[in-house]
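Of the protein chains in this complex, one is absent; all others appear in place.
We just call them A and B in the order they show up, numbering each chain from 1.
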Amino acid sequence: MSVALPTATQEVEPPEGGILSLLRRGRRDGRVTGLLIGGVVLFVCIILFGVLGPVFVHQSLAQVGAVDPNLPPSGAHLLGTDGQGRDVLAAMIYSTPETVKIGLIAGAIGVGIGVVLALLAGFFRGPVDAVIGAVSDSLLTIPGIAILIVIANHLTQLTAISLGLAIASLSWMVPTRLMRAQVLSVRERTYIAVARMGGESELEIAFREVMPNILPFAAASLVWAVSSAVLASVGLAALGLGTGDVSLGSAVYWMMTYSAVLRGEWWWFGPPMIIIGLLFLSLLMMSLGMDRFVNPRLNDRG
Amino acid sequence: MAEAPVLRVQNLRVNYTTRPGLAPAVNDVTFSLRPGERLGLIGESGSGKTTTAMAIMRLLRPPARITAGRVLLGDRDVMSMNQSQLRRVRLSEVALVPQGAMNSLNPVMRVGEQIRDGIAAHGGQREAAQIRTRVAQLLERVGLPPDVARQYPHQLSGGMKQRVAIAIAASLQPKVIIADEPTSALDVVVQRQVIATLAEVQKQARSAVLLIGHDMGLVAQFAHTVGVLYGGRLVELGPAEQIVSSPRHPYTRMLVDSLPELEGKQRLVGIPGLPPALSAMPTGCPFHPRCPWAFDACRASMPPTLEAEEGRQVACHLYPKHSSLPEPPAPPPAQEPADRDAAEAGHV
Partner (left out) sequence: MRTYVVRRIGLLIVIVFIAFTANFLIPRLIPGDPIQAELAQQAAITGNQGVNIAAAAKALDAKFQLDKPVWQQYLAYWDDLFHLDLGYSIQNYPETVGSEIRATIFWTFGLLGFSILVAFVIGCLLGAALAWPTAPRVIRALGPFFMVLGSIPQFLIGLALIFAFATILRILPGGGVIESTQVVAFNFSTIFDILHHSILPAAALILGLIGSWAVGMRGMMISVLGEDYILFAEAKGLSPGRVFLWYGMRNALLPQLTGLAVALGTAVSGAILVEVVFNYPGVGFLLFQAISQKDYFTIQGVVLVLIATLALTLFIVDILYPFIDPRVRYEQ
């Protein structure tokens, strides 16, 4: 069973030759697929849109009443203006990073909690594992959005951080589950026993020896967690529980309130829908690509 | 034994079409079965024995493909049948007792229903009560109580499951039953019982049986005729007692020698080396890298199949020069790695 498993040193050692050669090698052995690269590129493009956009379009155009409302696209307003008198392009440029930010904050915290809990559960097993398992299983069956609505409704000030925290508190269960299974398999490997004989404590082993091995799984769950966090934040904002007026979700809220779709103002409702769609598409591509990365055996199947 | 054969396999060849250059998994295999005859096919894994069985039933899945040869059921060619003709023939004329007793029954269907299913597919009795008695009869014949019909497969032991599989195979009194390693994954005692059940059922239905296995002892005890497969080739075929008492092919000889003896001192001799992979099939006779008798001709050309006497075939360059297998020229080569190298060096 352990014959084919690589040894500890091989796995923990930093890859030689930097990112590019690592990429090339991954590409060759089929672990880095076009899907993964495409997803990352698309995701980076979306971030760049928010980062570089402010260079060309001033923030003031994204404020309510800055321009005449309901204008179709023209030379002055490349994507027209919305019903609240905002330049749609400017609104998109300043909304997109906000939404991505919430997703990243919530995703990173959620996966961070997941890593720690998975290590605890996988290493100490027994009652620790049982309690973590029971709580996460129960929370999994509760519709997260319902709890989030209650939380968001009571937060007097909704910021990216507070909302991110709230979402993270409900998005650690799936990563925990995924990585716990991984921890259980890693801890049975020979070099863990070697480390144990070498006198390292269980906690040291867990964090120093096992953690590096579950990082690929952490990356895979991060994509999942970011995706579900973006979904939750967009949903909350679309219900009117957003972090102010600049986020993709609140763009949806306002276009629903003003019936932009029924009025046929495609330049208003189109851009947020397309950006949200692309954001989820990039995350989907990454997570499909990650599947192969995490589990190279998938390559054998058609 | 003068009756016309129920099953004739002629020059059967099966290829895996994934990569060009792969040797055939079944190469030019010819044998026939008379009514009521029990033929055992023996071989290591990868020798093509299961592939042969699946080819006869036309159940091969891609990338495996029959590329040459004929399979005649009576006087009808199975190779030229269309899918619906094949369905009609399966179970009613050629039935399978599958490998892997554990997984060959549908886990979410009651046993009785799975027996009934096959009968119904061939327009068998339709009246509920009639079918129920028929199912009970079949179960009784394989030594199972009738209430097994109401149970699910996971409630049965491995041996019971395999008996159910035999009951299904015998349900329409087929002319031929193909038992593909029916005893794998069963313990020794249960193996004997299952083989005995198979023999019992075979006698009653007067079916011919093609028993496939890797255990020379088990197969030779059951079968009238034994065929030995190596590297996709049928290297020897003959009456069971002759195969055991005076094997002609070196491989058969080594298989027989490796049988544990019940009395006297154990003389357990394994066969050094590994069976060849399809991607690294040696030139000439596929067995030559492991064969102590091997000489130049064995490396150069594939030995033809000779029929020295009625019902006795062998494919080896020692014949027809010799009339029986001579003593080996030198002690068999001992180191495995050397053999492996030889096998690889000889690869096309």
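Keep this in mind: contacts are C-beta pairs under 8 Å (C-beta built on N, C-alpha and C of every residue); 3 or more make two chains touch, one makes a residue touch a chain.
Everything numeric in this text was worked out from a predicted model, so none of it was measured.
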{"item": "Options A:138, A:159, A:185 or A:201, residue touching the unrepresented chain", "value": "A:138"}
{"item": "Given B:98, B:112, B:232 or B:250, the one touching the chain that is not displayed", "value": "B:98"}
{"item": "Residue, one of B:165, B:234 or B:325, that touches the chain absent here", "value": "B:165"}
{"item": "Hidden partner chain, residues of chain A it touches", "value": "134-135, 137-147, 149-151, 153-156, 227, 231-232, 234-235, 238-241, 252, 256, 261-264, 266, 269, 273, 276-277, 280-281, 283-284, 301"}
{"item": "For chain B, the residues touching the chain missing from this view", "value": "57, 59, 62, 83, 86-92, 95-96, 98-100, 102-109, 117-118, 121-122, 152, 154-155, 165, 168"}
